[in-house]
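Yeah, one chain of the complex is gone here, protein chain that is, but the others are all in their spots.
Every chain is named by a letter (A, B and C) in the order it is written, and numbering of its residues begins at 1.
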Amino acid sequence: MTGFKLLLRRILPQLITLALVVGLISIMFPGFFEISLANGRLYGSPVDIFNRGAPVALLAIGMTLVIATGGIDLSVGAVMAICGAVAAWGITEGYGLLPTLLMALAAGLACGLWNGLLVAFLGIQPIVATLILMVAGRGIAQLITEGAILTFNHEGMIFFGSGSLLTVPTPIIIAILTGALVTLIVRRSALGMLIEAIGINFRASTLAGVNTRVLLVAVYMTSGLCAALAGIIAAADIRGADANNAGLWLELDAILAVVIGGTSLLGGRFSLIASLIGALIIQAVNTGILLSGFPPEFNLIIKAVIILIILVLQSPRVRTVLAFLSTARADAAGQEKKVVEP
Amino acid sequence: MNSRLLPLLATLVIFLAAYAVCYAQYPAMLSTRVIGNLLTDNAFLGIVAVGMTFVIISGGIDLSVGSVIAFSGVFIAVMLRDTGLHPLAVFAALLVLTTLFGAAMGGVIHYLEMPPFIVTLAGMFLARGMAYVLSIDSVPITHEFYEVLQRSYWLMPGKGRLTLIGGMMLVVFLAGIMLAHRTRFGTNVYAVGGGVQTARLMGVPVGRTTVGIYALSGFLAGLAGIVFSIYTSAGYSLATVGVELDAIAAVVIGGTLLTGGSGFVAGTLIGVLIMGLIQTYIIFDGTLSSWWTKILIGMLLFAFIVLQKGLVWTSGKRRAAGG
Amino acid sequence: MPHGDARQPLLHARGVRKIFPGTIALDGVDFSLHAGEVHALLGENGAGKSTLIKCLTGAYRRDGGDILLDGESIDPKGTLDAQAYGIGTVYQEVNLLPNLSVAENLSLGHQPTRFGMISVRAMNARAREVLSQYGLDIDVTRTLDSYSVAVQQVIAIARAVMLSGKVLILDEPTASLDAHEVKMLFDVVRSLKERGLGIVFISHFLDQIFEISDRLTVLRNGQLVGTEVTAEIDRVRLINMMLGRELEHETRAHGKLHEAAGDPRLVFSGFGRKGRIEPFDLSIHAGEVIGVAGLLGSGRTETAEVLFGVAHHDSGEARQDGAPVSLMSPRQAIKAGFGFCPEDRKTDGVIADLSVRENIALALQARIGWMRRIPDREQKAMANDYIRKLDIRTPDAEKPVGLLSGGNQQKVMLARWLVTNPSFLILDEPTRGIDVGAHAEIIRLIEELCAQGMSLLVISSELDELVAYSHRVIVVRDRRHVAELAGDQITTGNMVRAIAAPEREAVN
Partner (left out) sequence: AQTVGFSQIGSESGWRAAETTLTLQQAKERGIDLKFADAQQKQENQIKALRSFIAQGVDAILIAPVVATGWDSVLEEAKEAEIPVILLDRMVDSSKDLYLTAVGSDLVHEGSVAGQWLVDTLAGKDCNVVELQGTTGSSPAIDRKNGFEQAIKGHDNIKLIRSQTGDFTRTKGKEVMESFLKAEGGGKNICALYAHNDDMAVGAIQAIKEAGLKPGSDILVVSIDAVPDIFQAMAAGEANATVELTPNMAGPAFDALAAYMKDGTMPPKFIQTESKLYTQADDPQAVYEQKKDLGY
């Protein structure tokens, strides 16, 4: 089987889910697929899904790697706020675009480094280690903005939120480029396999000579970097750093995206592209809810029900049943229940 | 001493030391008032954290509890407002409901083999969504029975109050400790946390246990909801946002491993008290801005965890060296 | 008479089938067990022994066939059901819970209760009593993971025996036991047999099979080869049945290796770690095999772990070719050209969800660094090479290693280190759970490797094996290296004496 076919089979459930959600929306809202140009920029609901989904997609990239190592990163929302605040502060203080961007990215890396050190060297459980930054991080962000929304009007900075390149909104480009770059690095080098090895059996990987700790730190730093990008986009989008609300609860969406993408929260095998599709699915659901016109008190229920349906359809148990029913392919490898014992 | 108790002991030592530090700075912190407040104010958190301890020991997680508490409050308030039922009847109905809700999540987790994180995340959305649907407004509870409940406290010397709900939390902790260490269900929870596959091969009824764990967590979240409604005499759909994270933090500070398989209900009590102590300290200080409050909470959390690790590590080392 | 064929069997399986994706693990296997007999189940690694056990006890859903207990059709849905039918099982690899105390592990599901509450005191007392039957006097309130694999194995056996009312199934229970424990186990098995239990016994040690079993059934590639009365079959024919071919040479029959000379390649002096292993001196030449012998928990594994940097040594120093080397982590050890194939393959060895190919390439890749990925083609070639060389039974190199049979996982572990071509390889119980054919293969491999100049340190509970390939043997007792045997001194008898010698004789 070729690599492409393998990939397709891996992401097929996610693609089908996405198609179903989009189909559902377009039934409820027939004008869904209309795309036009406005201000030299693609304009339409599908574009919105990509555009609004970009921050979560970025977070999901880092989160996928973290989860693959068997960890979790709850701090990404707060890191977004910190980096957004740094970006807004740098720009308003007049440091210029490039230095400001570098500062914001460095802030993200520093946050990731902190998380990574706690997890890899102090042996603190990832959920707690990152909970610390989740709590404190927003405080740090507010410290930078002094609690207010720090607004700016720098065209270069705004470009990252609402600009476009060849009619495609910048956030989409950034998310896709980052996704492609990380996939390339991870799959063209041995990183991917080593990360998976750590996630499946940390001790055995260490004994096999894998530089587990350094790798862990690197993975959390990647997550921090992705969060920084998302934070810059979020700040640029509203032309201001909202330390209180930027990225609030987005960590849950990112985790959800990774899980919908089929990566186990226990670590191990991962697929970045599936996570990205997962992020799109979540945003499609959100956008669909907004377009539907239901009163907002139903938002959460609708979301919960849709998530449950998606997950039930993707659950290993149901998938084996489905695979069994469609006897077309009996060798549905990889979907068989995993048993570690011989 | 049993080496398994080491983290528990470390946590206790740290708590006492921290309290001593606080006392040195603000002598009023040792008043019965503060101690009574510590119990009363954290009663709902403590109760829900007991359920969370079981869930986490089994290797799972329950993100729905905060929303279930909010839902419970709204449910009680709306029922008391719109029907003539006695609060006790409403409590019973509510507990059945939340227990079933938990059991249903456990069922989905076990039978559909879905990760608890996500199932309970959906549960979290669902419960809060239901609360919204019941009532967007906050609904006051005016039943006289509630006044009776609120007035039942024991006035300690020094004007501190040991309230009904504070006492209830302690009872739940005692029951939780017994359940964890003195029943087959408790051992099964630890067994599932040690490894589902292995537990199954050893004949542990994994399905029943998993459903039971989340049902228990649902039940205790409902109970915490009742306590919270007594605490505030109202139901509000936006209440207790993020309490699940507080509960998880308390459980983990109490020495329970999120990877499952080891931990103590008693440790969770200390965890809850530590979290309460941090907050009380910050309020007594009263000079911190909003942001420094958050940063300090994070730093203290960090300090506690590192101290605990260090203590366990050094004493573990000493034991090894001593033979 | 235990094996009168006319009687109704206690446990009878007919036409059991089990299909995994890409593998037919069991293809219509018949199996019958009588009351009061010990029935051995044999076959190569991956023949389907464990799978049959799991189908019988409901741990796997079978895809076909019937199971009769006392003539009644039963269909256990899980281990719990099987236990209710009176079937107690020790599965391959220790299947106990590392986080529970020894006593809890023993009594899980059957804890003594008073007024619905578990009586911890009674539970501990019972555990102590049960384990004393196996000569194990340990603190039953400590968690299981504070004991070595071997101790855990004994506990698992004790538990299964407690649970078995009619049938006891033991899947490679002796893989990590030494002669002493094995004897103890056999005593228990015999007494159970007296009481009329049917016992299924799986092992790759033919001596043990001949010693304890009444009848035996051989599987090959998921198919039944035949059932025989043990007394009526000889070793050669049995091996023939299992492998489907002649075995060229068995372990015992081989000549001594050439003597190593010149400067030692590695010198460890005063190496040790407080609380784990007393400081010891050790020097190793190129092309030399050093055997390590000792009882359970004597500190053999600890010796290996200190050498490989898993446990940091806190005294002594190491020199390689005269120059000091730092061995504070596995990475440093690997950089110095070490390799280490650990004893507990489940927790320390295999990466269960990764494929055979990736597992084999892992150590080499880690040494090369993440940047230079070994191309897929090379990885495949490497994997296929060793799949062939070590006869690893897998449909292809892409199968997740966790789905292989126990013995085959062990071979993958070996392959992982062989591809790194280390100058010094530490093997902790390398032949654990490996079938006769592969066993001979591995021993031949060890000889071949040291002929090529590799130095080895091999820990094994099989003293015969040590005699076969070691140039020198270190005997470990109570976390101390108490004796070193060389040349003609290396005999099973000498080793047993050194292992058992009381304290006063120890220093020599």
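Everything below uses one rule, namely that contacts are C-beta pairs under 8 Å (C-beta built on N, C-alpha and C of every residue); 3 or more make two chains touch, one makes a residue touch a chain.
Since the model is a prediction, treat every value here as computed from it, not as a measurement.
Note that the undisplayed chain, when the full complex is considered, contacts A, B. The residue touching the chain not shown here, chosen from A:I238, A:I273, A:V305 or A:V318, is A:I238. Of the options B:V13, B:L85, B:A104 or B:I136, the residue whose C-beta touches the omitted chain is B:I136. Across the entire complex, the residue among A:G44, A:G156 or A:P316 in touch with the chain not shown is A:G44. Touch with the chain that is not drawn comes from one residue among B:T53, B:T120 or B:S237, which is B:S237.
For chain B, the residues touching the absent chain in the complete assembly are 26, 28, 31, 33-34, 37, 40-41, 44-45, 132, 136-140, 150, 228, 231-242, 276, 279-280, 282-284, 286-291, 293-294.
Seen from chain A, the chain kept out of the figure touches residues 29, 31, 36, 38-39, 41, 43-45, 48, 52, 142, 146-149, 151, 162, 234, 237-240, 242, 244-246, 248, 287, 290-291, 293, 295-297, 299.
The rule we apply is simple: only the chains that are shown with their structure count from here on.
Per-pair tallies of C-beta contacts place A-B first.
Chain B and chain C, compared by their mean Cα positions, are separated by 44 Å.
Here the CA centre of chain A is 30 Å from the CA centre of chain B. Residues of chain B in contact with at least two other chains: 201. Taken residue by residue, chain A touches two or more other chains at 339-341, whereas all remaining positions touch fewer. By the touch criterion given at the top, residues 2-4, 178, 181-184, 186-188, 190-191, 193-195, 198-205, 261-262, 320-321, 323 of chain B touch chain C in their complex. Per the touch definition, chain A reaches chain C in the complex via residues 188-191, 193-194, 196-197, 200-201, 203-211, 215, 268-269, 331-333, 336, 338-342. Here chain B touches chain A in the complex through residues 108, 111-115, 117-119, 121-126, 128-130, 132-133, 136, 197, 201, 245, 248-249, 252, 257-259, 289-299, 301-302, 305-306, 309, going by the rule given at the top.
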